[in-house]
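Quick one: this structure, given as C-alpha cells, is what I'll be asking you about.
One protein chain is absent from this view; the other protein chains keep their places.
Take a look at subunit A:
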Amino acid sequence: MTITIALPSKGRMKDDASAIFERAGMKIVAVGNDRSYRGRVEGWDDVEIAFLSASEISRELGNGTIDFGVTGEDLVREGLANADARVEFCARLGFGHADVVVAVPEIWYDVDTMADLGDVAADFRARHGRRLAIATKYWRLTQNHFSGSHGIQLYRIVESLGATEGAPASGSADIIVDITSTGSTLHANHLKILADGVILRSEACLVRARKPAHDGDPVVDRIIAAVRGAL
C-alpha cells in the first residue's frame, strides 16, 4: 500500500518539516519542478508526499484521504470533532509553537481568571442588553474550554478570520480567543491572557489518520520510528 504524507506547502513550516524528514533519513524531493505540489522520498518507493495548506492537512486527515500529515495541533483539534478517536498524534516536532489563549482587555482589572469571566458573562446581558462577544476563528476550542471546562454558557462567538486582536478595541467583540507565540501582538493591543486562559499549547505534529489498513503495515511503523528518531 502506498502511504501518503501531507506536508505544509509553503513557508517556515514547509522548511522545518522537510528538515526533520531529512534528518529522519527521508529526504524529500519534488516531483517535476520544485514548485510542484507532489513529492517523493528518496529510497522509500511506497511513500508519496502531498504538499497542502496546513488547514487542508487537518481536514484531509479527518477524511482519511491521507495517511500522515504535518500540521498544527490547534488546526486538528479545531477542525475535527473527537480528534483523538480519529487521528493519532505520533510526534511533537518542536516547531510552529503557538498557544491558543483567552485574552481580555488589560483594563479589565477585575478579570484574571475564567471564573471572573464567568461572572462578567452571567451579568452581561442584564447590563448591556447583549451577550458577551468573543472574536475567534476557534469555535470548537472556545466552546470546549468555556462550556466544557468552565461551565460558561452565556456568550456569543463573532467569527473573526484575521486581525482578531483588534476586535476588542474596535468594539466588534469584548474579548478574543486566538493564537499567540510571543504575546507581543496581544500586548500591543492592550490585551492580557487569563491565568487559566491557555486552551492549548500547540506545535507542529506528525499526525496519523487512524485507518484499519495501517494495522500491521511495517511502513507506517517505520515512518513513525524514523521521525521520532530525528527529534
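We adopt the following convention: contacts are C-beta pairs under 8 Å (C-beta built on N, C-alpha and C of every residue); 3 or more make two chains touch, one makes a residue touch a chain; residues count from 1.
Please note the rule applied: contacts and distances are computed from a predicted model.
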item: The complex's invisible chain, by UniProt name, from "ATP-binding cassette domain-containing protein", "GMC family oxidoreductase", "ATP phosphoribosyltransferase regulatory subunit" or "ABC transporter permease"; value: "ATP phosphoribosyltransferase regulatory subunit"
item: Residue of A:Pro8, A:Gly39, A:Gly96 or A:Gly118 touching the missing chain in the full complex; value: A:Gly118
item: Contact partner of the left-out chain, one of A:Arg77, A:Lys137, A:Lys192 or A:Arg208; value: A:Lys192
item: Sites on subunit A contacted by the missing partner chain, in the whole complex; value: 105-110, 112-113, 115-116, 118-120, 122-123, 125, 127-128, 130-131, 139, 142-143, 146-147, 151, 153-157, 168-169, 171, 174, 190, 192, 195
